[in-house]
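Excluded from the complex is one protein chain; the other protein chains are retained at their positions.
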C-alpha cells in the first residue's frame, strides 16, 4: 500500500464520522454509556476490594486488664502480649482514655456518667497478622495473669470473613461478566451501524476495492469512535470520583481509595474495551459484506 | 380503523420480526443484555437494602453482670433492663452458655480453655428500638446495680450507621441512574434499528399510508421485541437467583431475600423498561421519518 | 384537476429546479412531460403528490390545495394519486404481491377485493408467476412493472408516472402504454414523464416540454421534439 493511501484512509475515516451524522452520535453515546456503567462498577469493585482488605487488616480483639494490676505493670503486660507469635501490634488504652472516648461519644449526654467514678478497665487492643488466628491468640492472652477477660466478636469474626470472601469473589465474577456484556453491547451497536452501510461496502467491492482498502477508513472511524466513546465516561468518572472522594467523609476502614490509583486501574480497561471493539469489532462485523 | 386492520398490523409486526432476521436478533439481544445488567444490579440493591435494615435492627449492646449477683437474681435484672424506655428485647446469656459458644468457636483449639475454670461473666444482650439511642440506654443500664460493665462498639455504631446511610442512598441513586442509562441504551439500539428502515417508512408514506397505519406493525414488533428482550433476562435471573439463594449459605443479618419477594420487585421493572422502550420508543424514533 | 400557478422550486443546495411554472391539466387528460436530463421533470411531478414542496406558487390536485394541506390530510390526498417513481421505491421486505397489496391495505379495502385486484394487476403487467418473489430477486424491468401495478391497483383518479418505461424493452413499454390508455379512457388523468421518443411520437397526446426549469412548449397532440 502506498503512503498516500494511508493518508486517504485517515481523511476518509474522519470525514465519515461527520457524514454519518447522528448515527455516529448514536454509536458514540451507546459506547460511552456502556463504558460509564462499566467504569462505575469497576470503581465500586476496586474500592470494595480495598475496604475488605482494610477491614481484614483492622481485625483485632480487646484484652481487659483486671483492676488488681498496677499501672506501672502495664508495660510488662504489653510486652508479654506483643511477644506472642502472630501478634502484629498491641496498643494500650488506659481507663482514663476509654472514659474520655466514651464521654465524647455520648456528647451532650455525657452528664449521665458523672458521679459514677470510672467503671472502665484498662484495655489492650491487639492486632494480629491473620484474622483467622484471633481465637487461638485470644485464648493464649487469656492465660496471661493480670488479664481479666478477652473480648472479640466471638463467632462473628470467622463468619464475617466468609462473607468477605463471598462478596469479593462475587464482585470479581460480576465485573468480568459485566466486561463481557459491555463488550457484547458495544459490538452489537457497531454491528448494527455497519449493517446500515452494507450497500456502501458492497459497492466499493464491486468497483474494484480490495478488502484492506475498504477497511482502512472503517478502521480509522472505529478507532476514533472507540476513543471518543471511552474519553467521555473517563472524564465523567475522573471528575465525579474526585468530587465524591473529596466531599464524602468516611473513616477507616471505609475509606475511598485516592483518585489516581483508582483511575490508573479503571481507565485503561475502559480505553481497551472501547478501542478494541470500536476498531477491531467494526472490521470483523463488516466481513460478511465484503464477500461480494 | 377497521378491525381487520388490527389483525393485519399484528400479522405484519410478527412477520417483520422474522424478515429482519439478525437485526431483530441484534436488537433483542441488546435489550436482553442491558436488562440483565439492570436486573442483577436491582437484585443486589434490593438485597443490600434488606441487609442494611437487618443490621440496623440487629444493633445491640452487651451488659456484663458482676460475679457478685446470684443466679436467682438474674431474672430481676432482666426485668429491670427490659422496663427501660426504648429497649426492644433483652436476652440473658449465662456464663455457661457463653463458655460453650466460645468452645465451639475455638473448635479443635478448645483444649486451651481447659483448666481455666470459667472466666466469662453472665451477660445480657440488649436490643433497642433505634440504634442511635444505644449510648443513652447503655449509660442508664450501667447505673443499675449488679451490672459490672456495658460493652458496645463505642464510636463504631454511629459511624457504622452513617456508612449505612451513605451506602443506601448511593445504591438508590446508582440504580436510578442505571435505569435511566439502560433506557438510553435500549432506545439507542431501537433508534438505530429504525434508522435502517427509514426508506421503508418513507415509501409507505408516499404510497398513502397514514402515520398510524405505518406505526401499527412497528408497535407490534417493538412490543414483541420488548417482551422477548425482558423475558430472557427474567428467566436467567429467576433461575440464577434461585440457585444462588439455595446454595450460598449465609447467616443473619447477611441473608439473601427469598426468591419470590425479590423477583416480584425486580421483574416488573425489567418488563416495564423493555416494553415501554421497545414499543413506545420505536414509535417515537420513527417520527422523523414520517415527515414525508 | 391539476393546476400549478407560477410555481418555483429551489432545493436546499441552491439549485433552482423550477422557475415560474404555470400549467393546467384537466380531468381525464393524458400528458407527456419531456425534456433533457436535469430539466426539472421529476421535480414537476414530485410536487403533485407533495414529495417536494414548492418554494413559491400554488398547486391544486383534485380538490386539494397542496401547500395548505395539513400533515394529517396528506395520506388521503396521496390515495387519489397513483405514483410510479423513477427509482421504483418498492418495499424490499415485502414480496411482489405484498407490495401491490399494500396500496390497498392502506385504504382498508376488504381482503377479498385486495386479492382479486392484486391478481388482476399482476396479470396485466405479466408478473403473476413472480408474485411471491422479493424485489431484489427481480430484473430492473420487472421491478418497474411492479411499481406500475402498485400505482394502478387502487384505481386512482390521477396517475403520475416518472419514466415508467425507462427499464423496459419496447414491447413491454407498449403494453404499459396501452394499459395507461385504457385507464385514461375510463377518465383517469395521466401525467407521464418520459424520454421515449417512439412512444410519444406514435401516440400524439398533449406534450409539455420542460427545459431548465421552465415550460418551453405545451402542445396538444405534440411530438417528442428535439430531433436533430
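Note that the chains take the letters A, B and C in the order they are written out, and that residue 1 is the start of every chain.
In the analysis below, contacts are C-beta pairs under 8 Å (C-beta built on N, C-alpha and C of every residue); 3 or more make two chains touch, one makes a residue touch a chain.
These numbers were taken from a predicted model, which means no experiment stands behind them.
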Contact list for the unshown chain, restricted to visible chains: A, C
Residue of C:168, C:191 or C:208 touching the missing chain in the full complex: C:168
Missing-partner contacts on subunit A, residue numbers: 1-2, 4-5, 8, 16, 19-20, 200, 203-211, 213, 291-292
Missing-partner contacts on subunit C, residue numbers: 11, 13, 15, 34-38, 41-42, 86-87, 133, 137-142, 144-145, 162-163, 166-173, 195, 197-198, 224, 226
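Simple rule for what comes next: only the chains that are shown with their structure count from here on.
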Identifier of the chain whose CA centre is least distant from the whole-structure CA centre: B
Chain whose average C-alpha position is farthest from subunit A's own: C
CA centroid of subunit A to CA centroid of subunit B, Å: 20
Computed distance of Cα centres, subunit C from subunit A, in Å: 65
Separation of subunit B from subunit C, taking each centre as the mean of its C-alpha atoms, in whole Å: 62
